[in-house]
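One protein chain omitted, others in place.
Per-chain numbering from 1; labels A, B and C assigned in written order.
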Amino acid sequence: MDRIAFDIAHLLAGGLLLVSFMMIYQDRMFSLLRVFAFHAVVLSLSVAWQAYNQNAPHLYITAAIALIFKAIIIPGALRRIVLQLDIHREVENVVGIGVTMLAGIGLSALSIVLMLRVTNTADAFAREDMAFALSVVLLGLLMMVTRRNAVSQIVGFMSLENGMILAAAGAKGMPLVVEISVAFSVLVAFIVIGVFLFRIRERFDSVDVNVMDRHRGDQR
Amino acid sequence: MVLVVALAPLLVGIVRKVKSRLTRRQGAPLIQPYRDILRLMRKEVVLAENASWLFRVVPYMVFAATWVAAALIPTFATGLQFSWTADLIAIVALLGSARFFLALAGMDVGTSFGGIGSSREMMIASMAEPAMMLTVFSLALVAGSTQLSTVADYLASPEVGLRVSLGMGLVALVVVALAENARIPVDNPGTHLEVTMVHEAMVLEYSGRHLAMIELASALKLLLYVSLIGCVFFPWGIAGSDDGIAGYLRGAVLYLSKLVIAGVLLAVFETSTAKMRVFRVPDFVGIALMLALLGTLLLFVSRSL
Amino acid sequence: MSAVDFTLLIAAALLALGPTAIFIRRLSWAATFIYASAIVMCGLFALIGLAGLAGYGIGSSQVLPLGLPWIGANFHFDALTAFFMVILGIGGGAISLYAVGYGRHEHAPMRVLPFYPAFLGAMAMVLLAADAFTFLLSWEVMSLLSWALVLTHHQEEDTRKAAYVYLLMAGFGTMSLLLAFGLLAGPDGAYGFAAMRGVTRTPVMAAVILVLMLLGAGSKAGLAPLHVWLPLAHPAAPSHVSALMSGVMTKIALYGFIRVVFDLLGPSAWWASPAVILLGAVTAVLGILLAMMERDLKRALAYSTIENIGVIFAALGLTMAFRANGMTAAAALAFTAALFHIFNHMAFKSLLFMGAGSVLNATGLRDLDGLGGLIHRMPVTSFLVLVGAMAISALPPLNGFASEWLLFQAVLLSPQIPQAGLQLMIPAAGGLLALAAALAAAAFVRIYGVGFLGRARSDAARCAVEVDRFSLAAMGLLAALCVLVGVLPGIVIDAISPVVEAILAGRLPDQGQDAWFTIIPIAEARSSYNGLLVMVFVALSASLAAWAVHRYASRQLRRAPAWDCGFPNADPITQYSSGGFAQPLRRVLGVNLLGARETVVMPLPGDRSPARLTVEVGDPVWGRIYAPIAATVSTVSTKMNRLQFLTIRRYLSLVFLLLIFLLLGLMIWI
Partner (left out) sequence: MALFSNPVQLILAVPMISAAVLAILPGYKLSSRINVLACLVTFLAAFSLFFIAPPAPGTYLLIDELNIVFIVLNTFVGFTASTFSASYIAHELETGRLTPIYLRFYHAMYQVMMFGMNLALTTNNIGLMWVAVEIATLSTVLMVGIYRTHEALEAAWKYFILGSVGIALALFGTILVYLSAQPVLGEGPPAMIWTNLQANAARFDPALLNLAFIFLLLGYGTKVGLAPLHAWLPDAHAEGPTPISAVLSGLLLNVALYAVLRFKMLMSANPGALDPGPMMIAMGLVSLIFAALMLYRRRDIKRLFAYSSIEHMGIIVFAFGIGGPLANFAGLLHMVMHSLTKSAIFFSVGHIAQIKGTQKISEIRGLTQSHPVLGWGLAAGVLAIAGMPPFGVFMSEFLVVSTTFDRQPILALLLVLGLLLAFGALLLRLTGFIFGEPTGSLKPSEASYVPLIAHMSLVLMAGVYLPGPMVAWFQAVARLLG
């Protein structure tokens, strides 16, 4: 394992984190989707690099899935939904973007410090990967928490899953199960979300989660 | 036992006589209470239509309970034959029984005055009885017994000396006696004025022989308290169980003089005070309660000194 | 077959009678069958208990493979159990006899029949249990079944509320007991009573257990301030159930207290006892004051139960004080007084509740102000209730006096206690008990005078008819018991002595040798009492007086309208009402102690509307303790309830924050 390989892995994983920050920064729906696609691309590159380094050909499949589904199909589909449902083109934030960014920086600091501390015994590749992956996961969660409308929450969730995949790929020799599960979950998540969005379209006039919240139980 | 019944109206007579003389009246002769009772005995009973069997039984019950209680108190000698039958606590409780029945009788006919009497009587009693009980406690704690003969014997013995607690107990007992016997300032035995009466309101519906029994019982009760105070606090001259005839005689004479003194004192006291409002009474009796409690507690303090 | 096996079998049979009732519900004789069986079984309980007190079958145990698997269900039969078996047997038997008659009037018998025998069985199981789990199981089943019984008339809002408060308090009590047993059993889970007995504990630990037992058993027995359920639940239940709950179940609760504090815990430090004595005395006064103010007949009786429980607890506290100082004879006296009073209260309180039930049956009323004049319409019931009222007012020569007398004798032994604090406190508590006794007499004069004497205040009372023979027989039985025990207290004291001996390793002198059934707890010079002679004297002198008067004076009698100081015969509502009777005491004690308030609304001159006097008096404990707790729970749950209506995003934020919190924690930790 040479220095260059490590650096590239580092670069890619760090890039993923950077893109996560970009996503938090976006305030337009379409640009968010574009950045998300880019996120997936970086992820697939990173996974592919891991596959190359670990000599684990099955990881290429993961990379491909990430590239095809997350970078192309899902953003496209979401784009269609936004267009069809005539959703607000702005991303509505709960708190200001500056605050969110600050929180995001804090979170990634936390996760990197924590991860580096706990993974003394793991190899350097894994340490870096896990640290960045945790940051991406937390940022994804942060995004879900600070966004108001459903599409951007879905995007947040997807970026969270991207972090997972990064982690799974970084864990050396993790069996095939992970890839299957990732593919599986992506697929099912997509289907289910699609179904839901469809139904929600059928019943509600917007995918804005707040509208649904009016029907929360126990208030009748 | 017969003695107490015979003496009781006399005590009432003394009190009435002294009171009359103090208010510059001639007053009825000393034996007037006897006459009253006998006359009432001979009269027919006019029973309220609504009165139940309880109403008719109560006079006898009250009389019997009071009588038994009175008989258990050493008058001039301590060696009573049946003194072990009941002690001071039982005597208090027997008086309680009498009161219980009398109060029930007051409620029986279903008039408003009966109710007034009963409820006030029970209110006064519920303060007076604990006071009496506490006095009994302090006596018993001093004497180490609740057996009246023993208590009297002990208090008659020279080792007792003067005690603060006993003084307080005496005051408390006197107050209780005033309250229980329906004397001024708690109640006025002579009145039939609606707002003021307590005891008389309860027995308002009684007549004839029933009233006689009740009058006799209340006379007995007065005697009982006087005897009790006499034998406990002023036990001079009480004959022991092994004294001879002379001892008994001396005891009897002293006892009679104690009765006379008590009667006079009571009359003087009653003439010199006014009756209080009913709701002042609890304060008055409450003082007895406090004194009795204080007496009991001081007992320990003085003992530890 | 040993005593414990036999008792267990009967208890099991009683428990099984419950489901049986469901199967035979269509048969016309179902109720009679159930109650008759209950009489038989209770009779057997009483016999076994008596035999146990005589020394037969004591010490037998049985372990069944039930309950907690590794120790099984342990049962044991000893003198204490035997004594309470007698209570249960006599009380339960008499009440079942009453129920044969009373139960016929029940509209929905299937809400009583399945639970009633099982309730009796569960109480027996409590007495037999010899490990913590079996004990608590039976205890809680007992609560549960009585809860179901309280809910017989579930259509009424008050009943439901009463039952709710009852079971909630029972749950609280059980939790306290559970904690107490947790401490007794130690970390290894030694739940058997035998294993708990020998362990030495620090005084603090023992005090904590004592406090928990006061909470646990006290809440079931009705110790202030945990008594609030009692005046709600007892009146709400059908009267035979009320009688069973007040007369018997509270005794089972006391059994639990005695079993743990006196048997399992052993002697405690002297400073633990004042709390018990004081709690008992305060409970007694509070209970009887509330009884004095209460309008509802059964509720007044329930308050009076609280008073008696207070008296018993005071006696138990005295026992603890004496025992802590090694004064075995004095402890035995106080303990005997407690047990004796337990027995007495079972007898007269059951009797009074049955009487109240008869009144309820005859008139449909529990409100004292609707009653009156029942002595004419229901002479036998009235007489029997009078006996009960006399007994509970501690009038000689009845049984209530005998036990109170013993208690006062115990109080008078306090100078021998070395601790000055106790020396001062015990007579003061004695004063409170005397006050309670005096108030009890007042309260029962009021109940009896308003309810049974005077003139009828309503049509229902005017048309009341005497109840059936079964009810009268049951009441007569207990009334006879009250008299008998009051007249011959020595026999009871001797019967109790094996229990005292077993718990305290000491006893009162044998009373059987004293002439004329006198009782002499310490020495004759100190105190003695002879119920028989008092009764004979009173009876003799009363008869003598009556005879003499009738023989030598007049025996004429004339009926006339009541004189009433010259007022014409007014309407029955001019009679003193229950509230009117209580007024002097309410003014004297109620204002300060209970926060009683009177408001008078006087119409202006010319206004013809009636003047109104409203009296507000209630249990001060409700407002001071329970209402704030309920309000707190309500406020907190209302505030919390917002969490049900958050948006998904906010829920996610919660998850997110928790994650961050834990991660930060981990980072700081390592």
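The working rule: a residue touches a chain if its C-beta (ideal position, glycine included) is under 8 Å from a C-beta of that chain, and two chains touch if they have at least 3 such contacts.
All of these numbers come straight from a predicted model, not from anything done at the bench.
> Where does the absent chain touch, in terms of which shown chains it meets?
A, C
> Out of C:Gly52, C:Gly67 or C:Gly476, which residue would touch the omitted chain in the full complex?
C:Gly67
> Of C:Ala51, C:Ala329, C:Ala460 or C:Ile648, which one is in contact with the hidden chain?
Counting the whole complex, the residue in contact with the absent chain is C:Ile648.
> Considering the whole complex, which of A:Leu16, A:Val47, A:Val91 or A:Leu114 touches the chain not shown?
Candidates A:Leu16, A:Val47, A:Val91 or A:Leu114; residue touching the omitted chain: A:Leu114.
> Provide the residue numbers of chain C that touch the chain removed from this figure.
65-70, 132-133, 136-137, 140-141, 144, 151, 154-155, 157, 160, 163-164, 167-168, 171-172, 175, 178-179, 181-183, 185-187, 189, 191, 633-634, 636-638, 640-641, 643-644, 646, 648, 651-652, 654-655, 658-659, 662-663, 666, 669-670
> Which parts of chain A face the unshown chain closely enough to count as touching?
Touching the missing chain: residues 114-115, 117-122, 126, 130, 133-134, 137, 141, 144, 153, 157, 160-161, 163-164, 167-168, 171-175, 177-178, 180-181, 184-185, 188-189, 192, 196, 199-200, 203-204, 209, 212-213, 215-218, 220.
Assume only the chains that are shown with their structure count from here on.
> When you average C-alpha coordinates per chain, which one falls nearest the overall C-alpha average? Tell me, please.
Taking the mean of C-alpha atoms per chain, the most central one is C.
> Farthest chain from chain C, comparing Cα centres?
Computed centres place A farthest from chain C.
> Between chain B and chain C, what is the separation of their C-alpha centroids in Å?
The answer is 35 Å.
> Go ahead and note the Å separation of the Cα centroids belonging to chain A and chain B.
Roughly 98 Å, centre to centre.
> Pull out every residue in chain C that's touching 2 or more other chains.
Touching at least two other chains: none.
> Mind pulling the residue numbers of chain A that touch at least two other chains?
none
> Can you check the complex and tell me which residues of chain B touch chain C?
1, 38, 41-54, 60-61, 63-65, 67-68, 71, 82, 84-87, 89-90, 93-94, 96-97, 99-100, 103-104, 106-116, 118-120, 122-123, 125-130, 133-134, 137-138, 140-141, 144-147, 150, 192, 194, 204-205, 208-209, 212-213, 278-279, 282, 289, 292-293, 296-297, 299-300, 303-304
> For the complex, give me every residue of chain C touching chain B.
372-373, 375-376, 379, 386, 390, 393-396, 401, 404-405, 408-409, 411-412, 414-415, 420, 423-424, 427-428, 430-431, 434-435, 437-439, 441-442, 444-446, 448-450, 453-455, 518, 520, 524-530, 533-534, 537-543, 545-546, 549, 552-554, 556-565, 567, 570, 572, 574-576, 580-585, 587-588
> How about chain C: which of its residues touch chain A in the complex?
Interface residues on the chain C side: 644-645, 647-649, 652-653, 655-656, 659-660, 663-664, 666-667, 670.
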